[in-house]
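Before anything else, here's the structure in question.
Here the complex is missing one protein chain, while the rest keep their positions.
In this document, chain identifiers A and B correspond to the written order of the chains, with residue numbering beginning at 1 in each.
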Amino acid sequence: MKNQRSGLVYSAPITLWLTLLFVVPTLIVIVYSFLKKGTYGGVEWIFSANGYNFFSSSYFLKVVWNTVEISVAATVITVLIAIPVALYIATSKYKNFLLFLIIVPFWTNFLIRIYSWIALLGNNGLLNKLFIKLGLEPHQFLYNKSAVILVSVYAYLPYAILPLYSAIEKFDFAMIDAARDLGASKMTAYSKTFLPNIKPGIITATLFTFIPALGSYAIPKLVGGNNSQMLGNIIARELTITRNWPKAAAISTILTIVTVAFIFTLSKYDKDHKGGDV
Amino acid sequence: MKKSIIFILILLTLVGCGKEDQKNELYLFNWSDYIPDEVITDFENETGIKVITDYYSSNEEMYAKIKAGGDGYDITVPSTDYAEIMMKQGMLEKIDKSKISNLKELDESIAQKISFDINHDYIIPYSVGATGIAVNAKYVKNFERSFDIYNREDLKGKMTLLDDMREVMSSALIIAGHSPESSNPQDLEDAQEIILGWKKNILKFDSESFGKGFTNGEYLVVHGYYENIVAHMTYEQAENMVFFIPKKGAQMYIDSMVILKGAKNIENAHKFIDYIYRPEVYVKIIDYLETPSINIGASKLRKTVPVYEIEDLKGAYLMKDLGEALTPQSEVWNEILTQ
Partner (left out) sequence: MNKKTFSLNMFILTLVFLYLPLIVLIVQSFNSGMGGDWDGFSLKWYDELFNHSARLWTSFKYSIIIALTSAGISTAIGTLGAISLKWYTFKHKKYLQIISYLPLVLPDIIMGVSLLILFTSIKFKLGLITIFLAHTTFNIPFVLFIVLSRLHDFDYSIVEAAYDLGATEKQALTKVVLPNLMPGIISGLLMSITLSLDDFVITFFVAGPGSSTLPLHIYSMIKFGVSPIINALSVILIAGTIALAMSTKKIQKYMV
């Protein structure tokens, strides 16, 4: 590198910004999780670990399991779909236009899109009306776990496609040809040259889908049913309805720690993901 | 480049901490669609005060924002339980009643229910109403006008209850013969049993889309507020709907105007409240909301007939602050939701 001191210049904006506007609020959350609950929300500046009592609630583990189940399913499906889609876009002549085509639906408001899904798949939705016309029994597609997974996949697809596109776009496809020349089958060529090379992209796509899914709140509320409560709903309820700020902060702190551990393990698996020195 | 970044940061800070000019304004934090635009515009034209409104759709989000420090609002409109909480927390300005001469129009019979501020020192009622149940009578026949409808297995998967712990728990506790403010574990267990019985037959708990869902035919029986349910109904659909306030376990609400502590436009806030209380202005509000009138003068002028009268609310419970009972009730509610 030409000038090591440039490192300071490049990294200063991001470090300052994140420290002020992110680390400090996170510290606030952690501190609040160890304070006493105010009677009407807020906190009293007295130490208390009561916020962490949520582990003992019987419903808590159930919700955690639900959340993990739904998030894993949504992530796996999303990433599996995103890889071929990103591949197609990256290798196409019209890549910018196609990328655009994929993103544009997501610039319409989230709520409206969910309501459109309800209009399609709802109990009195278009699909069911069609069923009735065809003499079939109407089916309840929504208000259950599968609906939450489906709509989550829908919502997170661009979060997976974009990073994968960025990673695939620089892949030198000549490697595939070289592998084929050496006698590998199409399958082997792809799995041994393509996939390992876009691993950082896959990891990023997984993170971008799994982590927001864990904190998901609106999707389970709107299309979930009686058995699809997720962690995000619990946190929101503790904060606003029970007004137990320390508890909401505690659950969030634990969620943050667990997710950071997850990211850490994932990046250890891809040792040079964070970049070492050149 | 470093220099320009520093420059931008300084600029932002200056703008952020800038002083506010003394404009003639009023900041409202209100429920959506709660005041007809005409009322606001007339006020603006008459007084020259510019009214800026932000919206919320639940007491909880309004309170969480203000509690966490979201200031800048002069007037907000909490329901009675949150009005009580805000008053206890010292979040409200004392009202100078000499500036609200029209307060005399207030129907005291209903206002007395706000027992913690009988003299209206902090809380001025805005509107009154009740939570009810709407039934699509085209498809549902022979039903009793009570919460018992939620025990009907033939309606399984076609009904919703509000996703609101206070509403559902209060009603269940009353039906079980207990106080809605109880924290007694046995009482709560009884209520839990009742609610779980209802839960078997509902499609989901829904506080946002019950109105739209009812109009779209997604749900045949919904628990909720009249104005949301009829918001976009056709005339034909309205004909087929039966909206009732259940015999037992009914909940009523009184939403009130309060002035927030530290409000910058206290004079204007008083003017606004006084203006709302003019009978000829308030009648526009009740004709718009179709709720019972709390303003004696306006009752005489109204053109619409409310779907239920203040009489019908006599047996209803007015939600107050639960105090310490909130936590045990919430725990039970969380159990119910995840079972």
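Definition applied: contacts are C-beta pairs under 8 Å (C-beta built on N, C-alpha and C of every residue); 3 or more make two chains touch, one makes a residue touch a chain.
This structure is a prediction, so every number in the text was calculated from the model and none was measured.
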**Message:** So one chain is hidden, and I want to know which residue out of A:V23, A:L61, A:L130 or A:L195 touches that hidden chain in the complete assembly.
**Reply:** A:V23
**Request:** By the contact definition given up top, give the residues of subunit A that touch the hidden chain.
**Result:** 1-4, 6-11, 13-15, 17-19, 21-26, 28-29, 32, 81, 84-85, 87-89, 91, 95-113, 115-117, 119-120, 122, 124-126, 154, 157-159, 162-163, 165-167, 169-170, 186, 190, 197, 200-201, 203-204, 207-208, 211-212, 215, 217-218, 231-232, 235-236, 239, 245, 248-249, 252, 255-256, 259-260, 263, 272-275, 277-278
**Asked** Can you name the residues of subunit B that touch the chain not displayed here?
**Response** 12, 15-18, 20, 27, 29, 32-33, 52, 54-57, 61, 64-65, 68-73, 207-209, 211-212, 215-217, 225, 227-228, 231-232, 234, 237
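As a convention for this text, only the chains that are shown with their structure count from here on.
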**Asked** Between subunit A and subunit B, what's the gap in Å when you average each chain's C-alpha atoms?
**Response** 34
**Fill in**
Within the complex, subunit B is touched by subunit A residues 9, 12-13, 39-42, 57-59, 62-63, 115, 118-119, 122-125, 140, 143, 221-222, 224-227, 229, 234, 237, 239-244
**Asked** Can you list the subunit B residues touching subunit A in their complex?
**Response** 1-2, 5, 58, 60-61, 63-64, 67-68, 85, 88-89, 157-158, 163, 165, 199, 202-205, 208-209, 212, 216-218, 323-324, 326-327, 330-331, 334-335, 337-339
